[in-house]
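Here the complex is missing a single protein chain, while all its other protein chains stay put.
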Amino acid sequence: MLKKLKPYLYLLPALFFLIIFTYYPVFRAIYLSFFKWNTSYPSKVFTGFSNYIDLFKNPDFWKVLKNSVIYSLSTIVISMSLALFLAIQVNKVLFMSSFYKVALFYPTVIPMAAAALIWKWMYIPDYGLLDFFLGKLGFPNINWLNNAKIALWSIIAVGIWKYIGYYMILFLAGLQNIPKSLIDAAIVEGANGRQRFSYVIFPMISSYTFFIFIINIINSLQAIDQVYIMTQGGPANSTNLIVYYIYEQAFRFWNRGIGATLTTILIIFLLVLVSFIFRSIGRRVYYEV
Amino acid sequence: MSKKILLIILTITLIVSLGWTEGKQEEKGVIYLRMYYPVGVAGALAKLMDSMVADFNKSQNEVYVESIFAGGYREAMEKAQTAFLAGKPPDVAVLDAPTLLTLLDINAIIPLDTFIDQEGGKSYVDEFIPAFMKIARHDGKIWSIPWQRSTPILYYNRDFFREVGLDPEKPPATWDDLRNYSRKLTKTDTSGQVSRWGVEIAINFWLFKPLLLQAGGELDNEAGTKISIDTPESRVVFNFLLGMANEKIMPAVKQWAETVNDFTAGVTGILYNSTGALTHIRKSTKYDFNTAFLPAYKRRVCIEGGGNFFIFKTTKTHEAAAWKFIKWMTKPENTARWSLGSGYIPVKKAAFNIPEYKEYTDKWPQALTAYKQLMEVDTERNMMTHRVNEIVKLVNSTTEEIMGGADLDATLKQAQAKADKILEAYQ
Partner (left out) sequence: MKFKYSVLKRLVKHNILSHILLFVISILVLIPLFLMVSTAFKSLPELLSTDFHWIPKKIIFTNFRDAMEVAPFGRYYMNTIILVISILAVQLVTISLASYAFARLKFPGRDIIFLFFLLQLMIPPQSIVVPNYITIASLKLLDTKLAIGVVYFASAFGTFLLRQAFRAIPRDIEDAAKIDGCEGLKTVFHVFIPLAKPSFIAFALVSVTYHWNEFFWPLIVTDTVRARTLTVGLAMLTQATESTPEWTLTMAATIIVVFPLLTIFVIFQRRFIQSFMHSGIKG
């Protein structure tokens, strides 16, 4: 009997915390999303789906979704392609390669909160670093964080800078796993650089690409530190991203019901997205064991 | 080897779990209070607050107050309401006075009338400047005690006034003056780049409301249950602001803190800001500047603002101890000290007679502008509504949208609908 239970005892400690702080909260959020619970109703009142309806009717919610999609897509596309490009270059060179790796990777070990402060300082209008050099080059000053049309891109730049080294390292792992013989064979067959990339390298690292893609989605949907420090979602909600919106609703405004509803929507979105990706791309990915 | 690892892990876990049981702060016979406070204006005010609280702690040995810096006004309110609703309220907090209705909604604070009666009732209340007591009253009770109180005022750079041929003793008195002066003060280089703005008005509901009142409008109703933003008067305000922004004599969107920096650094000639930033500006600018009343339009009107002390529902002994602390902090000499260090208006009349304070205002008459404005100009209440943090964000965000170039009519209409939705429980 005890012997049968034993494996579960090994799992117990981890499972305990996993259930209390990951799975219970998910169900708690779903449950709370059916209640009106804010400073007008400090004791919660059951209202069915009205939180969902309110959100879907609120233009701010759609704006936040749009911002989040733009943020995720652009960080994914730009940082992954740049990271892959850099990884291929670093993989080619021997001399100085550890310098490049350190220089490109160091943002990963810096807190996003600290990075956001440094970037905020660079973005300061008029006497900040970027405007100073723009001025030197004869360009007009740009209001990096106060212009609703630009601010989101300023935030995206920080996200790319922060993670590009990490993704590069992951790609590098993939590249180094490609058997040298395979590449040599391609060269012997007379494949040029582009062909080697599209027919050998890219398929061989597809599982890595897939993996980085997943991390990137989760990372980009979690972005909040830089928003909190640099713009607080402004100007005019143009940098308000989904997790910041959850924070703003649930803590700044104490709209707990809405906060729970947003949490539920985000989790459902993530799970649907991930299962969809696994189904459609996951199968086609070339798995080298 | 592995045993060693196990041992090390166990010891660390043990030490850590010990470290985690936070030692109880309450010593025998000492009441321990937690106070949240915000810093809403420029300057090293957190330091001053901490040292005043330390002095209170030294002055007696029954109550010990821990001062907890909680960010700006919005962050402090966020922390206070979240903590209260999570069952861990601060005992006392300085919060933006208009948070009153929201605090009452969640039943977080206690009325102070019993304490006030003990101190002499009406005569005690009369020690405060009456204009500041207005916002503390609701339903016939007094809910807070004034602390860091202010009005928005105009700061202007006298050096720049002289430079462009304006009379440095004649600040702009009307909106037209403001625009004309700003045109003169603006400096544009050959490439069309503005190197000095005429005026800067940060995106902030507290600077927007007086403009709206000056245009003859209203923002919040008396009961705090409605916001009127889709009105002809707010179009007048926005058109005025947009006009200056399009003329490139005022930046369209600037954040509160940036504008103060710009004024001290000489990037703008005129600044709308709180009197609470005065000490910081005085200490950090090399320019000769003066302060003035806000320019008028249809009405000559201003609003009051700033933070009050609130006592949260805890236990009788803690509430009484919190009152003791508030009483000490608002002694005339202490309000004068706070005013000297910040620029806020002292909340007690007697503070103005303290020699040190008189000496200061003789040397820096700029410090009296806000007080005079309060006395001489129509002063209305700060924007006070239910669900205040949300409404504040809505007003600021709407302003940002419009100043950022969004369609005026559509944006105002949408903002009105959002405001009505937020406050729907009170209709």
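Per-chain residue numbering starts at 1, and chain names A and B are given in the order in which the chains are listed.
One rule holds for everything that comes next: contacts are C-beta pairs under 8 Å (C-beta built on N, C-alpha and C of every residue); 3 or more make two chains touch, one makes a residue touch a chain.
What you see is a predicted model; the values in this text were computed from it and never measured.
**Student:** Pick from A:K4, A:R194 or A:R279: which residue touches the chain that isn't shown?
**Tutor:** A:K4
**Student:** Just checking the interface: what residues of subunit A touch the absent partner chain?
**Tutor:** Touch with the absent chain occurs at residues 4, 6-8, 10-18, 20-26, 28-29, 32, 86, 89-90, 92-93, 95-96, 98-115, 117-119, 121-122, 124, 127, 129, 132, 161, 164-166, 169-170, 172-174, 208, 211-212, 215, 218, 221-222, 224-225, 228-229, 243, 246-247, 250-251, 256, 259-260, 263, 266-267, 270-271, 274.
**Student:** Spell out, residue by residue, where the missing chain touches subunit B.
**Tutor:** On the side of subunit B, residues 1-3, 5-6, 9, 12-13, 16-17, 19-20, 22, 34, 36, 39, 41-47, 66, 68-72, 75, 79, 83, 86-88, 256-257, 260-261, 264-265, 277, 280, 284 touch the unshown chain.
By our rule, only the chains that are shown with their structure count from here on.
**Student:** In whole angstrom, how far does the Cα centroid of subunit A sit from the Cα centroid of subunit B?
**Tutor:** 36
**Student:** Mind listing the subunit B positions that touch subunit A in their complex?
**Tutor:** 74, 78, 81-82, 85, 102, 105-107, 191-193, 203, 251, 253-255, 258, 262, 265, 267, 386-387, 389-390, 393, 396-398, 400-401, 404, 406, 414, 418, 421, 425-426
**Student:** Show which residues of subunit A lie in contact with subunit B when the two form their complex.
**Tutor:** Interface residues on subunit A, with respect to subunit B: 38-42, 54, 58-60, 124-127, 135, 138, 140-141, 143, 146-149, 234-238, 248, 251-255.
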